[in-house]
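Only one protein chain is missing; all other protein chains are in place.
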Amino acid sequence: MAAKVAVLVFPGTNSETETWRICRDVGLDARIVHWSQAATLPQFDAYVLPGGFAYEDRIRAGAVPAHDPMMDYVIEASQKGKLILGVCNGAQILLEAGLVPGTGPVRRPTAAFTHNGPVPHFVCKHVHLKLAVEPSRCAITAALAKNALIPAWAAHGQGRLAATPEHLREIMQGGHLAFVYAHADGTVNEAAVPNASALGCAGLTNREGNVLAIMPHPERDAWNYNHPDRRDTGDILAPSGGVKLYAALAEALNLA
Amino acid sequence: MSSRTVAIRLKIPDNEAYTALTALRRLGVDIARLERAEIWTFEDRGTEHDFVERVEGNETLFNPNKHELHLLEEGKPREGEAWIEELDAGEVAVRIADIAHGRRFVGWRLFSEGHTPADEATVRSATEKLLCNPAIERAIQ
Partner (left out) sequence: MPNFRVNGLSDDELKRAAAQAGLALRVDELRRIAERLGRDPSIVEVHAFDAQWSEHCSYKSSRHLLRKLPTEGPTVMQGPAEDAGILHLGEWNGEKWGVVIAHESHNHPSQVVPFEGAATGVGGIVRDVLCMGAEVIAVADPLRFGRVEDPQSHQRYVAQGVVDGIAAYGNAIGVPNIAGDLYFDERFDDNCLVNVVSLGLLKENEIIHSAAPSNSAGWDIVLVGKATDASGFGGAAFSSVTLDEEDQDANKGAVQVPDSFLKNVIMRASYAVFRYLRENKITAGFKDLGAGGIMGCTAELCSSGGFGAIIDLDDVNTAIKNLPPEVIAIGETQERLCWVLPGDVTPHVLRIYNDEFSLPQVARGACATVIGAVQSEKQYVMRHGNDIVMDVPIEFLTGSIRDELPIRPMSERKVTDPARKYVVGEHSVADLLPKVLAHRDICSREPLFVRYDGVVRGTTVIPRGYANAGVIAPVQGSPLGVALSVAGNPRYGKVDPVLAAQYAVLEAVRKVVAVGARPLGLTDCLNFGNPQNIEHYSEFAHAIDGLALAARELGTPYVSGNVSLYNESKTGNAIPASPIVACVGALQDVAAVITSPLKRPDSTLFLIGRPHNAAGGAVFAELVEQTGGPLAPIDYDRAAAEIAFFRAASDGGFLLSARSIGNGGLLAALCAMAFPTLERSAIGVRLTGPASWTGGVVGELEAYFGEGGGFVAETAQPDALETIASDGVDLIRIGQTQNAPSLALESSQFDLRELHRIWRAPLALVYP
């Protein structure tokens, strides 16, 4: 029996289709769960919060959806140890809900993905995420290789990690910094970061390692045709590098 | 040199204010109305009148087709209002004639029934529950 994964749609979510597709392509029984179907959420094994502009990012990205009834179920599920992946807007919602880095109480955020720097505008750019913790630190990344490099598209206006110095220290010392931005060859430096994110952060995980929040979209570089440079690599419709993260999620669920 | 503060609001419907109002009500913050404004404080040399004219002359801040501007008597939040500022914002570069920087806040003004400004406890509840993320912002009441 394939694991049942809910791909959540809040009012304003817009990346549900490609997220659902990649989850299905890696063998998960993925279902799109719409906000009016929130009551069906407890039956799922894992949850993916896709990208978009839930509530148009009004007030702050992720601020209003963090209080949506769907998040009550997600918070409950996370406390039960179920796996939760938030991508882009999904990541912002998880931070606003306090689930990631999870160093404070629920719905009391200790960090945020906020306006890009140096100039606060939306940035659409191909990037790479580099695993910055031991794979086993986070259940979703456990099946990845050490220092795994995942291609993705960054497409966000509020992707810069920001927190007080104490909380940033906590993030570092607690091993919450799951992914950093890197170049295609794996080099990590300031130039690889598209949004001035603190610590070069592209993704965070919580204490227990069952919740992962990443800003870039691996599902938008999940098939060979998604990057002009990969045109010549065999089957144009076959999965490409971005599928790795979702395959790792599937692996983690199959082992459960 | 005097400190001048302006509140610039949309005079066309403010969708963000509507979402904030409904979200706060769902969170149990009992308010009837909510106004959102961009609050700017500047150090300025000239008269009040000249200052307002110069602010109105900067299209990136003020477009008369969609904004209305109020010069605030005091450089602090009005009754029922909270100002939210990013922790690491500092001074923001913006040009008002020869002024080059100002401080920027988002002003949320809450009202109970009628035109009554919401009380302090309500405003604090609103900022704590939704309007301010203490990880990156501070709220001034």
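A and B label the chains in the order they appear, each numbered from 1.
By our rule, contacts are C-beta pairs under 8 Å (C-beta built on N, C-alpha and C of every residue); 3 or more make two chains touch, one makes a residue touch a chain.
This is a predicted model, so every value here is computed, not measured.
K.L.:
With the missing chain put back, one of A:Ala2, A:Val123 or A:Ala196 would touch it. Which one?
P.N.:
A:Val123
K.L.:
Even though one chain is hidden, which residues of chain B still touch it in the full complex?
P.N.:
Within chain B, the residues touching the omitted chain are 11-15, 17-19, 22, 33, 59-60, 63, 65-66, 95, 114-115.
K.L.:
Residue-wise, where is chain A in contact with the chain that is not depicted?
P.N.:
9, 11-12, 14-15, 17-18, 21-22, 34-36, 51-53, 55-58, 119, 121-125, 153, 155, 157, 217, 219-220, 222-223, 225-226, 228, 231, 236-237
Assume only the chains that are shown with their structure count from here on.
K.L.:
Just give me the whole-number Å value for how far the CA centre of chain A lies from that of chain B.
P.N.:
Each chain's C-alpha centroid was found; their separation is 33 Å.
K.L.:
For chain B, which residues count as touching chain A in their complex?
P.N.:
Going by the criterion above, the answer is residues 15-16, 19-20, 23, 26-27, 86-88, 129-131, 133-136.
K.L.:
Which positions of chain A touch chain B when the two form their complex?
P.N.:
Counting only chain A, the residues touching chain B are 55-56, 58-60, 63-64, 67, 96, 108-112, 114, 162-164, 167.
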